[in-house]
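One structure, as structure tokens, below. Some questions next.
Shown here: the complex without one of its protein chains, the others still in place.
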Amino acid sequence: MPNEKNLLRRWLNGQVDWSAMLEQQQTEPPKAAAPYEPHWDAADARRAVRRGQWAYTTLAVASCLLLALFLLLTVANLPPYGSDSAPTVNEVAQRYVEKGTEETGAVNTVAGLILDYRAFDTLGESFVLFTAMCAVTMLMNAPGRRRVRKLDQDIVDYYQDPIIRTVCKMVIPIILLFGIYILLNGHLSPGGGFSGGAIMASALIIYALVWGGERAAKAIPAKTVRIIVLCALGFYACSKTYSFFTGSNHLPSIISTGTPGRILSAGLILPLNVSVGFVVCCTMYSFYMYFRRGDV
Amino acid sequence: MIMTIFRLILLVGLIVCAAATALAKKPMQAVIIYMAFSVIMSVVWIMLESPDLAITEAAVGAGITSLLLFLTLRRLNLIDQDEAHRRHEEILKKKAPTAEQKEEADHAQ
Amino acid sequence: MSFVQNFPFFSIILCLLCAVVTFVAGDRWGRRLTVALLSVSIVLQGCVLWFCAHNNISYAYMMGHFPAPWGNEIMAGVLEPLMALVFSVVMLLSVLGGMRHIEHDIGDGSRALYWVMVDLTLVSLLALCYTNDIFTGYVFIEICTIASCGILCARESGRTLLASMRYMVFSLVGSGLFFIGVVYLYSVTGQLLFPQLLETVGAVWQNGAYRPAVTIAVGLISTGLAIKSGLFPFHTWLPEAHSQASVASSCILSGVIVKGYAFLLIKIIYRAIGPAVYYATGVQNILLVLGLGGMVICSVSAIRARHLKVMVAYSSAAQIGYIFMGIGMGTQVGMLAAILQVINHALTKSMLFLSAVQLSDASQRHMDFPHLRGAGHRDPAAGILFTAGALSMVGVPLFAGFIPKLYFAQEAFSLGWQRWPVLLALVASTVLNVLYFLYTAVLIWLPQEEGCTCRRIKAHWDEKLPAFVLLALGLAMGIHSAPLTALLRQGFALFSRY
Partner (left out) sequence: MNGMFSHLIENYQACVAVVLFAIGMCMLLFDKNLLKKVIGLDIMDSGTFLLLADRGYITGRSVPIISDGVTDMAHYINPLPAGLVLTGIVVSVSVSALMLGLTIRIYNKYHTLNMDALYLIMSNRRKGGRI
């Protein structure tokens, strides 16, 4: 067994070839006990992993404290908490509150803010979700050497449990309804597309959890999810194109803000909330479906 | 005054939860403490007069993120016993798997 | 308002729509759409550049019905469309040049999504170039992070996964620091849009009460973007990520994405904080020191690398050191040289990656130096490309790499205490570059060993042509740089004007 120094030298000389061992390991057909066997020379690996553990912990704690100190010094220089004369209470915030309802039609100024004044950010944000959804799909759907590993998911069939089934049957519509309520009232009360979509997704997730993945995949196929995302994002981008284009070219816009406080008001905010809600709901649901499956 | 004390308790709770997550030995513990963290966070949003954020945090942070973390744990078969730790130790110790573990592995495959 | 002024917005929204359509269109149509999109983007950016340079204006474009401090805006001067144009050109040529490898490296199921990721990378880069709002910058930085992680891990191998994980960790630390810096800046100024930030930060700095907060906010924003660009002590993720990806991804990651963050930093310095305040905070000195360290130390690492792509990736880290050295010099000519270096590096590095992979194709897909011996004889076109890239990286006159080095060296004499360290690092870095790049360039032209089974391979002109276009652009920049520098000077003059 080589000692530690020796190992380091051998390693630097490129004589210790972990990767070849690992690659060999992967190309073998998966045997029953394969994951349990050591992949590399265990004593060497143990030393390499444990090496500098103490220094590592010290470094972590020290840098944590240093960073905290640094940031706290800045906080000591910030304006006092809750003061109404802070620099953030300026004409920007004032217009959002005082003119917001008049200009966007939304009673909830936060909704008006994110979907009308700063709509470009929110467009970007929906596309962050979309990007993550694509990336996760790419990661989890990677074809080729797919190895099916059975998980313990089949041990408990929640559908057979009368209590769970009955309660879920009652609860899922209520959750869905609550999600839709939050979604549609985004411009009137707290909530909006993001929270409403997440709540709707949670109802779908409960359904998939209890009724099983196959039935859920049959009820809401992956293709439908894709098409909903396509339509919602397409609508979002197109409608915002219209409003950005008219806004920046100083053209009149045909969208009226309606009477503030009504459910059908606030111009584009309600449909945008709905499309954001669908995007969020579909993204979260497909995250769940990708994460629950046992194959990689 | 009472509200300030309540707020202080919540904030201390946040710090304690964050520190506990950092110090937790097993991923399972860390995930559960993180859930508690998110729930406290959503109450803090209420205290900060931001109900939008409270709803979103409760649905997204405490709900979806924690669910994804749990699903990851299940995908890695780490729910019941902390297998990552055990497997890792095993690899390091180069201990031949016992008959019991072999059986378990067969089962897992 | 001229119709051309809509083009930055059109290119951004077109990319978004294209990404959504590609998501359901599948691989074949996705590829066509992406190539078409990149070409259209080049045309659009070219029009905007011509418009701005011809009329000598820089204009804000409202994203919605509300003007600056309230609504989102994008801003186009001369530099923004110029950078967007360079990024689009390099991306198009890298994608075309790496097409055959994309088909080989990326599984059938992932390829359609790969094109979505390329579209989204393009949109995030365009938005980073054009943004006039610091929070929009943050959102698109995150899109860029996720999309670049996607194009990195599209290649099916364990090591790409590990490289992506490491890349994500560093990137997210970078975005976290950037975001908290933005929050500090917001809490002392109350503004998010660049023009108003510029005004308020100047006033706050004059007033003096919040100077430490502004300093730390600026420092955090700079550090965050530096980590994401892979500046020296934070570069450890970079060689692994850039060398493990498929070649088109390597070109995009190394040639374009890290430059996007660097350009955003330059834009924030000029448009949001103001050079005077930025230099008064002293943050630029840290960037200068780190840049100098990166130039030397990453070059040393490149010498020690025994894998061609890893060597090229380490040289990227060293070249990023040059960019941040230019930012840290604290003068406008330094900044100008930094932008020249961005353009030079984007063109040359993509060409180097493309030719490196072609050389390894000619050597039975080996990437280590013993196997690459004589590769130039087996694939002369790739050998010429690599040699030209190596000469450019070293800074031989007539090649693109010479121009920024010339400006750096000239500017160094006008500096104070920084003069000698900068000159010393420039010389050391050039010598090290000569060591590893010319060594490789000579190695590939050595006569083949006796009994070598590798033979001359059939040239794939579809992947050589884009690399030759990159070479031609680099030579054009190296031989006749006057129009480019004039354009950059005009752009910097427009930066300080709204």
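So that you can tell them apart, the chains are marked A, B and C in the order they are listed, and the count of residues begins at 1 in each.
Basically, a contact is a pair of C-beta atoms (placed from the backbone, for glycine too) under 8 Å apart; a residue touches a chain by one contact, two chains touch by 3 or more.
From a predicted model like this one, the values you see are computed outputs, not experimental measurements.
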Next item on the list: Please provide the labels of all shown chains that the missing chain touches.
Entry: A, B, C
Check: For the full complex, which residue in A:Val97, A:Val171, A:Ile227 or A:Leu251 touches the chain that was left out?
Finding: A:Val97
Item checked: Options C:Ser164, C:Thr200 or C:Ser392, residue touching the unrepresented chain -> C:Ser164
Check: Of the residues A:Thr131, A:Ser202 or A:Asn273, which one touches the chain left out of the display?
Finding: A:Thr131
Next item on the list: May I ask you to list the residues on chain A that touch the chain which is not drawn?
Entry: 11, 14, 16-19, 22, 26, 35, 39, 45, 48-49, 56, 59-61, 63-65, 67-68, 71-72, 74-78, 80-84, 86, 88-89, 92-94, 96-102, 107-110, 113-114, 118, 121-122, 125, 128-129, 131-133, 135-136, 139-140, 142, 147, 149, 189-190, 192, 194, 260, 280, 283, 287, 290-291, 296
Next item on the list: Mind listing the chain C residues that contact the chain we can't see here?
Entry: 135, 139, 142, 145-146, 149, 153, 158-159, 161-166, 168-169, 172-173, 176-177, 179-180, 183, 186-187, 192, 239-240, 244, 305-307, 309-310, 360, 365-369
Item checked: For chain B, residues in touch with the removed chain -> 7-8, 11, 14-15, 18-19, 21-22, 24, 27, 30-31, 34, 37-38, 41, 44-45, 48-53, 56-57, 60-61, 64-65, 68-69, 72-73, 75-76, 84, 87-88, 91
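Quick note on the criterion: only the chains that are shown with their structure count from here on.
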Notebook entry, point to check: In graph terms, nodes being chains and edges touches, is this line, ring, star, complete or other?
Noted result: line
Next item on the list: Could you work out which chain's C-alpha centre is the most distant one from the centre of chain A?
Entry: C
Check: If you average the Cα atoms of chain A and of chain C to get two centres, how far apart are those centres in Å?
Finding: 27
Next item on the list: Show which residues of chain B lie in contact with chain A when the two form their complex.
Entry: 50-52, 54-56, 58-60, 63-64, 67-68, 71-72, 74-75, 77, 79-80, 87, 90-94, 97, 101-102, 105-106, 108-109
Notebook entry, point to check: For chain C, which residues count as touching chain A in their complex?
Noted result: 1, 6, 9, 13, 16-17, 19-21, 23-24, 61-66, 69-72, 74, 107-110, 113-114, 116-117, 120, 123, 127, 133, 135-136, 139-140, 142-143, 146-147, 149-150, 153-154, 156, 158, 180, 184, 186-191, 196, 200, 204, 210-213, 216-217, 306
Notebook entry, point to check: Which residues, counting only chain A, touch chain B once they are in their complex?
Noted result: 30, 32-33, 35-39, 42-43, 45-46, 49, 108, 110-111, 149-153, 182, 190-192, 194-195, 198-199, 201-202, 205, 284, 287-288, 291-292, 294
